[in-house]
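Other chains of the complex are left out, but the ones given are in their true place.
Letters A and B name the chains as they come in the text, with residue numbers starting at 1 for each one.
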Amino acid sequence: MRRRSVRKVHPPGTAPGTLAFAVEPAAPARITLLTYGEGGLSERSVASTAEVPFPTPAGQQTWLRIVGHSPEALGGLSARFGVHPLVVEDIVDLGQRPKVEEFDDHLFIVVDVVRGRPDGSMEEEQVSFLLFENLLITVQERESDLFRLVEERLRAGRGKMRGLAVDYLAYALVDAAVDHFFPTLERVGERIDEIEEELLANPDRRNFERLHEAKRDLLRLRKATWPLREAVAKLERIDGSLVREGTRVWLRDVYDHAVQIIDIVETSRETTSELVDLYLSSVSNRMNEIMKVLTIIATIFIPLTFIVGVYGMNFSAEAGPLSMPELRWRWGYPAVWAVMAGISVGMLWMFRRRRWL
Amino acid sequence: MRRRSVRKVHPPGTAPGTLAFAVEPAAPARITLLTYGEGGLSERSVASTAEVPFPTPAGQQTWLRIVGHSPEALGGLSARFGVHPLVVEDIVDLGQRPKVEEFDDHLFIVVDVVRGRPDGSMEEEQVSFLLFENLLITVQERESDLFRLVEERLRAGRGKMRGLAVDYLAYALVDAAVDHFFPTLERVGERIDEIEEELLANPDRRNFERLHEAKRDLLRLRKATWPLREAVAKLERIDGSLVREGTRVWLRDVYDHAVQIIDIVETSRETTSELVDLYLSSVSNRMNEIMKVLTIIATIFIPLTFIVGVYGMNFSAEAGPLSMPELRWRWGYPAVWAVMAGISVGMLWMFRRRRWL
């Protein structure tokens, strides 16, 4: 996974609230307005946020959904809903830490979902929530299936979602966002298990590089999930009427999931550390094996080669009786073989005694 | 030990409270109803939770025991006892972190026991408790001997168990669950001691793999025990009438045990880390030994082999008096041996001086 660039910032010192749109939007943002209540649900596409009634009429819940960052769509947030310019800047600036901020009449929630793609790489998706009394505004950076199931539940009118206020809808969306970490973690966990099995069977370089990738992915997930936990914990403790008492127990469940995610991430990280140890020990073990073979063959043959070298010397028999008389003995040649066989056996015996074989 | 799959979840975004039964239950759940008091104990099997009187009559204690997760048995918890759908979801979803949650008229406790099996692998068992005023509901994921001894004490009427309310029974069961960690830790500790002894005697690859397994088991135990401690600490501090004052002192003892378990786990983890160091140092030490032998034999014989090579050259005596006159000297051959012996002794002396021998 390539790092997302640190911040697509203006030069240090630029006026705060200046909007830096990360990618020139190819198409204008898609803005949808869903109004629902016990009675039913109506949905329509709007061209700009100026068409949204605000304050929203009591007794009915409104979900304003913005997909894509276009200046037209986001520029109106400040003007129409009184959102602080810094909040708009945070919505536009990708790569935010997950956080919850309280304002007088609304909450601002940012969540950053990290998901594995089928090709093994990972992608981030930042979602911002603005929770007003009867209005929920969500801003997604691009089209995705992140909220597909929640949308369907709302449209189908299944469960109690339509009968509750937008804080429950916000909970359901945050819960869906958090739950998207689980399949990714499951996949990373499977990958680590695979690597472990292969490492035990055959520790090669490629496994180590895969392990390194898994560690990078976990580091990425960790960076995303620790502040997520903080944010959800803060959300659960928010005072005031924006989060109703009944929703709090559901948020506690989201918090449990966030803690569980961190547990899995941390345990996986420890496991990868142990696998690095395992890999290194395997490699050094294999090197030992190779060294042992070299040592044994070399130490056996080096003296033997010396001996045959001795009798390859050309000292002249004419020089006198001290000049290599062995070469002229009847049993000389067999005796040399016997000596060499004795040396080999002796060395093998020594190696076995030292448990090198 | 194979990882328990991260979560057997529905796709992210499914309505919360949707029950996902982990394993299709082969048989229906076993539901037993025990009613006891100073006077005696009666026990009967019930077909569904609808048969359980609720609120339970004062002056008598009821233990509703559900073994196995079947939709029939658990579906009724919400309807009959007013348990929150999320709690039922947590009961069904295996792999929960141990935790304690307070509700208006009951406590919800989840404990996850990790036990070693005779074949050396480890198994998890999740137990959930719902503690009402005079009613304790326990849900176990499968038949096991986890609570056998507590059951027998209750049936036999030994000790004070029958004379106290269900919060004492809940304590006794949680205590039994926590105590099941001790024999497992004892066994892991013995395994580590064995590995240490073998490592010191003969550091081979297999010991290292066993050490790796012990580390994985400890990681597993650690993941289970840290939240367990938190949960027990929270249980000890619960206000309200569900946990009676007299029970609190017993819970403090459970807390002490949980802390002791963590102590043992952490100390064992440190010990295994040191053993990894010991193993690696042993391996590198052994490699050194082997290298030393190779070096000594090679460095002694390489020059000797060169010398005998020299006198194996075929420079022709006819070329003149400068052409290998040594070969024609009377003492040439003995002199070569003398030189070679001198070189060998010199080298051995040098090695000994450098303390390589």
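Worth a mention:
Just so we're on the same page, a residue touches a chain if its C-beta (ideal position, glycine included) is under 8 Å from a C-beta of that chain, and two chains touch if they have at least 3 such contacts.
Being a predicted model, the structure only gives us computed values, none of them experimental.
Here 2 copies are displayed; the structure file describes the full homo-oligomeric complex as 5 copies.
We adopt the following convention: only the chains that are shown with their structure count from here on.
If you lay the C-alpha trace of chain A over that of chain B, the rotation comes to 70 degrees, to the nearest 5.
For this pair, chain A with chain B, the centres built from the Cα atoms lie 25 Å apart.
The part of chain A that touches chain B in the complex is made up of residues 147-150, 153, 158-159, 161, 172, 175-180, 182-183, 185-186, 189, 193, 200, 249-250, 252-253, 256, 259-260, 263-264, 267, 270-271, 274, 277-278, 281, 284-285, 287-288, 291-292, 294-295, 298-299, 302-303, 305-306, 309-310, 312-316, 318-320, 322-324, 354-356. Of all the residues in chain B, the ones that touch chain A in their complex are 2-3, 5-7, 9, 11-16, 84, 86, 89-90, 95, 97, 99, 101, 202, 205, 208-209, 212, 215-216, 219, 223, 227, 276, 279-280, 283-284, 286-287, 289-291, 293-294, 297-298, 301-302, 304-305, 308-309, 311-314, 317, 324, 327-334, 336.
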